[in-house]
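Step one of this worksheet: look at the structure below.
With one protein chain removed, the remaining protein chains of the complex are shown where they sit.
Per-chain numbering from 1; labels A, B and C assigned in written order.
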Amino acid sequence: MIIVMKAGRPQSEAVKIMTELEARGLKPVPLYGVERTVIAVIGEERDLDMSHLQSFEGVDKVMRVVKPYKLVSIETHPEPTIIEVNGVKIGSQQLVAMAGPCSVESEQQMECAAAKLAEMGIKILRGGAYKPRTGPYSFQGLGKEGLQILKETADRHKMAVVTEALDVRDLDEVCKYTDIIQMGARNMQNFELLKELGRIKKPVLLKRGLSATIEELLLAAEYILAHGNNEVILCERGIRTFEKDTRNTFALATVPLIKELSHLPIIVDPSHATGKRSLLAPMTKAAIAAGADGFIIEVHPNPEEALSDAEQQITPEEFEKLYENLKPIAEAVNRHF
Amino acid sequence: MIIVMKAGRPQSEAVKIMTELEARGLKPVPLYGVERTVIAVIGEERDLDMSHLQSFEGVDKVMRVVKPYKLVSIETHPEPTIIEVNGVKIGSQQLVAMAGPCSVESEQQMECAAAKLAEMGIKILRGGAYKPRTGPYSFQGLGKEGLQILKETADRHKMAVVTEALDVRDLDEVCKYTDIIQMGARNMQNFELLKELGRIKKPVLLKRGLSATIEELLLAAEYILAHGNNEVILCERGIRTFEKDTRNTFALATVPLIKELSHLPIIVDPSHATGKRSLLAPMTKAAIAAGADGFIIEVHPNPEEALSDAEQQITPEEFEKLYENLKPIAEAVNRHF
Amino acid sequence: MIIVMKAGRPQSEAVKIMTELEARGLKPVPLYGVERTVIAVIGEERDLDMSHLQSFEGVDKVMRVVKPYKLVSIETHPEPTIIEVNGVKIGSQQLVAMAGPCSVESEQQMECAAAKLAEMGIKILRGGAYKPRTGPYSFQGLGKEGLQILKETADRHKMAVVTEALDVRDLDEVCKYTDIIQMGARNMQNFELLKELGRIKKPVLLKRGLSATIEELLLAAEYILAHGNNEVILCERGIRTFEKDTRNTFALATVPLIKELSHLPIIVDPSHATGKRSLLAPMTKAAIAAGADGFIIEVHPNPEEALSDAEQQITPEEFEKLYENLKPIAEAVNRHF
Partner (left out) sequence: MIIVMKAGRPQSEAVKIMTELEARGLKPVPLYGVERTVIAVIGEERDLDMSHLQSFEGVDKVMRVVKPYKLVSIETHPEPTIIEVNGVKIGSQQLVAMAGPCSVESEQQMECAAAKLAEMGIKILRGGAYKPRTGPYSFQGLGKEGLQILKETADRHKMAVVTEALDVRDLDEVCKYTDIIQMGARNMQNFELLKELGRIKKPVLLKRGLSATIEELLLAAEYILAHGNNEVILCERGIRTFEKDTRNTFALATVPLIKELSHLPIIVDPSHATGKRSLLAPMTKAAIAAGADGFIIEVHPNPEEALSDAEQQITPEEFEKLYENLKPIAEAVNRHF
């Protein structure tokens, strides 16, 4: 850690901080410049709350030297983490494709979607039973009934399930029906839920929050690992910016950046990242080219009748075309489905 | 609702949508322009999912005409809502001052803060027992022990308590110790918690999320009202932007804007909105001048030893000075503490 | 245009607006709902200033129906615009690669970069002679001397030149030395410069501003076309967001979105969009996969000695590797260099 003192302040202020640092077992090294004093701190800074030091008299700013996360860091664990679900090795050269409707609406809708997806070779079926909706008057999902439909449909087609848990009280119930537990963007910093996920023995799909930095995404994953679950799949799903022509801003550079910082797999959610059906194909290609480990896409047998997110869902036929067009890109970067 | 069709498309596409609208009991009015058709929809659009229509063939965009919230709207309830806590009428001409440490750390710390605050006439004591922290290695709060210390200290000084609930499972427990339940910024869209708050008979302090729009803040409040609790105090606490020199960007215009849109009281949290001790006094004055119904500020007997948010907490002495300086501003806008 | 009146207002307010609209040759169609009146306007709304109507008594909001640009729109000109520079057909199936140092620093530096780039088949050499720098104490470019070095080096290797003009007074001079005139992000809304570019007979590379919406980018291009120059190449170079781990946020979805809205070619600038050398290769691949018409990348013979943007420049050797790796991606989307 580096502590920058304000210009022209008495040396006693720096001394007071150094005494405090030494009392905490750290080694401060003062650097007396012409204008100001800078204190470099040697030792384990992760355990020290920065804001604490910021409040000392005479401090201009406190700057971290190391990343605040450990377990998710590539420095701690240089080998990529590979998570196997229904025969797909997520994080390996193999790419993962997760697809299905935004919300579970009926048996027939799920059957129709799943049958076609399974036929294309898709191994993981998505579908929301508990839906986080901005307003209280929107469709909130079928709840437990939705979970049952989802699970039965997936079983029939030998698919695994990925679905979202919203409420810490439903977590055990959701776990009975799903193979991957999804943490939605709005819950990325629901720390109580993250802690519980650490105790679960299922892979977690952790979506980036709407305004979460990459560091915060990794710290959210760190919560899960620190509480005992190493199987976290990160997901870039777009961030909120001033741009209004797309639902969110698809910050695709997150993918190669995460690959530099962490050993965890990272996939993309182009449906939410763009919010526009016509952008799905080009942006999914882009994601594969950028090094993503796969994607999760919303596919609905009849988007015009969808109860949520209709404008970003595609038909199984549209998805099939998209999926076929991804294969040459995957090959070009030495990956395969 | 207004549905704009793409330019130069066959009329049949518009007809298909109009048929759908009529089937749902709405009255579509087509407007045939030179370039394109626009369909105006007469009827209750709140019950209709916009995204559904967006997915029809030939649709360029769907635009809402009315706000998506009802119960929180000033159109529904033109009189301001006044919420009384410990003799303070929040939302009236009287301003509310809530103050206390970021985290409850010890009996001594709370006693020291509360004694001085009570002496100044502060009626509501804040303090966090459950702390949402970005990383898992930071101090997470004293939990139930913290609640007890908080409540006992407040009782001793005839103060009311405001504290945060993070976990839906702790809600009933927290309610035993607090007079106002705080929903933190990260939980503004924790919809399960919002629904539960609707069933509670205590006022809720609902903080704006880091990247929540004003409409989303009002919709979060709408969840609480729609589930049965009308006592919601809104709170502007800064939003996340590109600016790095302040912790958040204090979007103060939210205050007069909310006053135009809603009957609910709105206060500010200058501690989180700025993240800088030196900005608290000018920005709290600004908030009162802008029409805020009060504020919540972090006050710690010894910020240099605080376990969280040290750089934005002030001493009771600093707070006293700030508080005194607010009074002439309050008077200038015909308000009082 | 749609004008939404506030709820419960007297009809006379709507009538006043309709009279005004008719006086301007437009046809207003009133729609009387239960709560409020909505006025749909038939006619050419582009010539009408929206804000004007917003200020009438009783108006809640004014919503545009059509895009505010015409000449750049794909509706006006459905065929893609192809711009030929030094044998490269920008906007066709052929991809364009522009490369070279951030700043022209010396003859030797430019010769070293150009010789290697020309050998790889790169046809367009970039280099800044006038540099827009955030602070006045940073290297501001070699100016006219830089232009001469750039032009002579390019000529020697049969390359075309792309360089930035900052000052409207230098425009004619810059035009003597360059084949494509670059408008930097900070100048995207320098409207005086845009108007002058309309009178120039050279292609313009128009970079998206740091916080410009896609609509504003297209309106900036519209200025150039409206003033007589149809040869505009758009460029996505990242936008400013809260994210700090990359220099900018590479909003790659802009590429396919522009393809839907406009006939103009669009390339990407991954150097500025990411600001990190290690992200260049994956993000350039992603851009090609997403449908970009090419890219402009910073290549310096010795980045460690660069006078600007050192951290995002790569060596010619690194560029060669990147360039080779792009070819399979290009092929996968039926494009070629």
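Couple of notes before you dig in:
FYI, a residue touches a chain if its C-beta (ideal position, glycine included) is under 8 Å from a C-beta of that chain, and two chains touch if they have at least 3 such contacts.
Nothing here was measured: the structure is a model prediction, and the numbers come from that model.
Listed residues C:His52, C:Arg156, C:Arg199 or C:Lys321: the one in touch with the omitted chain is C:His52. Within the full complex, the residue among B:Lys116, B:Lys131, B:His263 or B:Lys285 touching the omitted chain is B:Lys285.
If you put the missing chain back, the residues of chain A touching it would be 2, 4, 7-8, 29, 31, 33-36, 38, 40, 42-43, 63, 65-66, 75, 240-242, 244.
Interface with the hidden chain, as seen from chain C, comprises residues 46-47, 49, 51-56, 68-69, 132-139, 166-169, 186-187, 189-192, 195, 210-211, 216, 219, 222-223, 226-227, 240, 277, 303-313.
For chain B, the residues touching the chain absent from view are 211, 213-215, 239, 241-246, 249-253, 255-257, 260, 273-274, 276, 278-279, 282-283, 285-291, 328-329, 331-333.
By our rule, only the chains that are shown with their structure count from here on.
Residue numbering at the chain A/chain C interface overlaps substantially, since over half of the positions present are found in both copies. Centroids built from CA atoms put chain C at 38 Å from chain B. One finds 31 Å separating the Cα centroids of chain A and chain C. Multi-chain contact residues of chain B (touching two or more other chains) are listed as 240.
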